[in-house]
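One protein chain omitted, others in place.
The first chain written gets the first letter, and so on, giving A, B and C; residue counts start at 1 in each chain.
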Amino acid sequence: MRQITYCDAINEAMLQEMERDPQIFVYGLGVPDHKRIFGSTKGLVEIFGKDRCFDMPLSEDAMSGFGLGAAINGMKPVYIHIRADFLLLCMNQLANMISSYRYSSNGMLKAPMVIRVIMGRGWGQGHQHSKSLYSMFSHIPGLKVVLPTTPYDAKGLLISAIRDEDPVLVFEHRWLYWQTGEVPEKSYTIPFGQPNVLRTGKDITIVATSWMNVESVKAADILEKRGISVEIIDPRTIAPFNVEPIINSVNKTGHCIVADNDWVEYGFSAEAAALIYSKCMGNLKSPIARIGFAFTPCPTARHLENAFYPNAINIIRCIEEKLDLSPTDLTGEDFYSHENRFKGPF
Amino acid sequence: MRQITYCDAINEAMLQEMERDPQIFVYGLGVPDHKRIFGSTKGLVEIFGKDRCFDMPLSEDAMSGFGLGAAINGMKPVYIHIRADFLLLCMNQLANMISSYRYSSNGMLKAPMVIRVIMGRGWGQGHQHSKSLYSMFSHIPGLKVVLPTTPYDAKGLLISAIRDEDPVLVFEHRWLYWQTGEVPEKSYTIPFGQPNVLRTGKDITIVATSWMNVESVKAADILEKRGISVEIIDPRTIAPFNVEPIINSVNKTGHCIVADNDWVEYGFSAEAAALIYSKCMGNLKSPIARIGFAFTPCPTARHLENAFYPNAINIIRCIEEKLDLSPTDLTGEDFYSHENRFKGPF
Amino acid sequence: MCLGIELYKKMYLIRKTEETIIKYYPEDEMKTPMHMSMGEEAIVAGVCQSLSHDDQVFGTYRSHALFLAKTGDVCDFFAEMYGKDTARLKGKGGSMHMCAPMSGFMGSSAIVASSIPVALGAAYANKRAGNNKIVATFFGDGATDEGVFWESMNIACLMKIPIIFICEDNEFAVHTPGTERRGYSSLPDIIAKFNCNVLKGVATDVEEIYQTTMEGINLMRKNQMPVFLHFKYYRYLEHVGIFEDFDAGYREKEEFLKWQSIDPVSRQRSNLLSNGYDEKEIENLENEIDLMIKTSIMKAKLSPFCDAEELFREVCR
Partner (left out) sequence: MCLGIELYKKMYLIRKTEETIIKYYPEDEMKTPMHMSMGEEAIVAGVCQSLSHDDQVFGTYRSHALFLAKTGDVCDFFAEMYGKDTARLKGKGGSMHMCAPMSGFMGSSAIVASSIPVALGAAYANKRAGNNKIVATFFGDGATDEGVFWESMNIACLMKIPIIFICEDNEFAVHTPGTERRGYSSLPDIIAKFNCNVLKGVATDVEEIYQTTMEGINLMRKNQMPVFLHFKYYRYLEHVGIFEDFDAGYREKEEFLKWQSIDPVSRQRSNLLSNGYDEKEIENLENEIDLMIKTSIMKAKLSPFCDAEELFREVCR
């Protein structure tokens, strides 16, 4: 099948959906400018015009309410944030208004709005341009939270998000934009609440979100050479979060790591671990390990950033500990790094 | 010892601290008006004047940054929100600025700011005046989160919060304002990270936050008559969260309920459960139960509110299930209700 | 003449409905915090009269008057105050979160200023649909302290969005007067520097308010610039609740008496009379409304509550 990038998959989803439904419009800071949100909005303003693809003043709070208002009046807004941190300016509309408009109108009005959010490790971006934040929204009833990892998921989940009748936040990791994978040309949806088994294995289960799936696959590749078989499950949507397939996996392997692209404390890894434990108690051979960011604001210097972000090596060491393995010799292994393609801010 | 209300304990802490340190000032919407934040700010404007106790325009975002600016310049702002929901307007300053100012200035500047937040079940208050939200802040490095339950804690923890060199959010439940308890007249502090064992027991451990401690005590009182002995532990601060005493308790009792004054999903109960499981795996005789709000926006009609909020009865039923007891006959039991003292908005 | 009586009917319905709340609230069956509209009737009546049925309004927690002026549906109103199954919202909204989209009442919010940008987006959708609908968003003077008000004004003026901003200025945000909240002397003077149509007035003469709004709408149709209406009025009762609060010390009863002497409802009644309207006819209309209110509240009281499962309906996941 055709291979395209994650970025192009997003772009194709936008194009096909806007083609399909004239009520869809896309807006946000810089959406139609020549950088086109890292390329993910390319072609939209040319094809659909300035009415359906537009920029705005820097007013995140009002822009959020604006989307809600258009949504309850029958439109399908897609609001893009180039950094997840900017969502903090939208919290009132997101958690006091958008999340509850349907409920408080007892279903007479709905808010089918999509919020595309780019997160991800920068390049000395620092503490205000590096947050993930998705677990916060998962705590609010009325919001759906989606984390596509593969190009296939990026397209299918975004299309599902746009067709959903409720507000959906889609978090895209900047580093995933360059990943390639098989993506059908025709339009398709992926139902929410269906985890994706990225790799089957029998020795340990990794539940990974977003970019951490890439790190997990790398770790699994390396350990496979030693005969260790790792199962990797990507929940893909964390609200709704379907933990069943994960429970089955952990009951099989007896070990579990939750590798989350966020702070560990009070994040997705807490909810995931709590649910897994509750259903796997007798079968767990070791406590669930939770891997995530260091619990500090994100520093800028590269060596501190390296200490802040978890990666495949942390996962390997964690697996070794759980399975009582000697440390793998990692010399000569080529770990993922954007050093060479990625200079300047993401 | 002298018995006073939770509200008066807060008020006394404010008075004594403002007396001690002229850099402290208190501000927020309605802070000096005749209602005095349900009485908790009474006397402050008379004693310390309008310079140290003042109102502001309705500008929660700017008011948050305002406190931060005063704090880095050596003052000690205490900013009061009459509803937790209004914190959603402050998220950018809280999680992008206040939480990280010390870190990003490498300690050259500090933000010793206190944010007092009133939450709690209203009286048909509805979905925009009933959120708890504290778990969101616990997810952000650089913020401390305190949940006083008793009048003793209300005074001691607020004084600790004010003397802390970092930003602290103190969440006060409106229904606790009427609770009375022993409170020393002199000033005292309670260190953060010291859970309070409200009741010792051997059959089951309840970890409860804020108002849920009152419901837990009620449940324990009722079950005690059947010879069931319940241990109740109030973490008091959830960031920092010291789980050690809880772990010891659960390892002793073998059963655990986390009763949180918030939504269950992605909330405090997730973090607590994940940590407890990780250290009590072999000793747990049943999965940890998590009790909290129904995962919906809060409705207004009383019968729906009753279905939304958990209470002592839910806790009793949960304990019975865990300990394999027949249902307790609750006729004649007098459950807590503010029906008679509490009319109109909280 | 017909207009004058329409306006009066709207205001009379609002006033009497709130008087009925005051009568029954102490029974403690309407368990929802009441932010009363008394004193404000002329603004909503005048503005809503100038709107068509399909035009849309957004309100605040203080929206009894707006809801009744736009929908006239006192039956649904009381059913919701009592949280009953017969209400469209079935007790999910209460006094602060009413909603009746079929009549153009698009919602009200208890977070100050938060429905302003929502109204903006709704109006944008109308513009894109080319349906000629107007959106009117109501808010208090306190709301103009909030940043989102300024953001929304700017966007509306920039994008030429068909929206009317109505600032209902009662000089207070809860108990805090404007003088302690404003770093400027005149809001309309500032807003006039934006690309919009600014009109203002004192809000107890309902016909004048109607005329002012019509003027604004005509200007907007001509120049496509949004309308900003600024009306002063006086809040008769406490911020929330059914009582007076002149003993609280933050405002003077004299002020109230001054405003009461030009009370919007009785003023319009006198107008009608002096314009030759027959008092008997007015009384007939009043009686009809009284009866409607009485029936509505009785129906509400007698209706059942919805089942508790309703709690989980209309929320995703």
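The rule is short, and it goes like this: a contact is a pair of C-beta atoms (placed from the backbone, for glycine too) under 8 Å apart; a residue touches a chain by one contact, two chains touch by 3 or more.
What you are looking at is a predicted structure, and each value in this text was computed from that prediction instead of being measured.
> Can you list the shown chains that the hidden chain touches?
The omitted chain makes contact with A, B, C across the full complex.
> Among A:2, A:34, A:186 or A:225, which one touches the chain that has been omitted from the display?
Once the missing chain is taken into account, the touching residue is A:34.
> Which of these, B:166, B:231, B:260 or B:305, touches the one chain of the complex that we don't see?
Result: among the candidates, B:166 touches the missing chain.
> Of B:142, B:254 or B:297, which residue touches the hidden chain?
With B:142, B:254 or B:297 as choices, the missing chain is touched by B:142.
> Among C:5, C:190, C:219 or C:240, which one touches the chain that has been omitted from the display?
C:190
> Against the chain that's been left off, what residues of subunit B make contact? List them.
25, 51, 56-57, 59, 61-75, 77, 92-93, 96-97, 101-109, 141-144, 165-166, 239-240
> What residue numbers in subunit C mark contact with the hidden partner chain?
Listed in rising order, the touching residues are 145-151, 153-159, 180-186, 189-190, 193-196.
> Contact with the hidden chain only, please: which subunit A residues?
29-30, 33-35, 55-62, 85-86, 89, 122-129, 294-297, 299-304, 306-308, 343-345
Note that in this section only the chains that are shown with their structure count from here on.
> Could you work out how far the Cα centre of subunit A sits from that of subunit B, in whole Å?
Roughly 31 Å separates the two chain centres.
> Mind checking the centre-to-centre distance between subunit A and subunit C? Centres are C-alpha means, answer in whole Å.
42
> Residues of subunit A that touch two or more other chains: which are they?
In subunit A, 92, 96, 100, 103-104, 141-142, 239 touch at least two other chains.
> Residues of subunit C that contact two or more other chains, please.
Those would be 90, 92-93, 97, 109, 111, 147, 315, 317.
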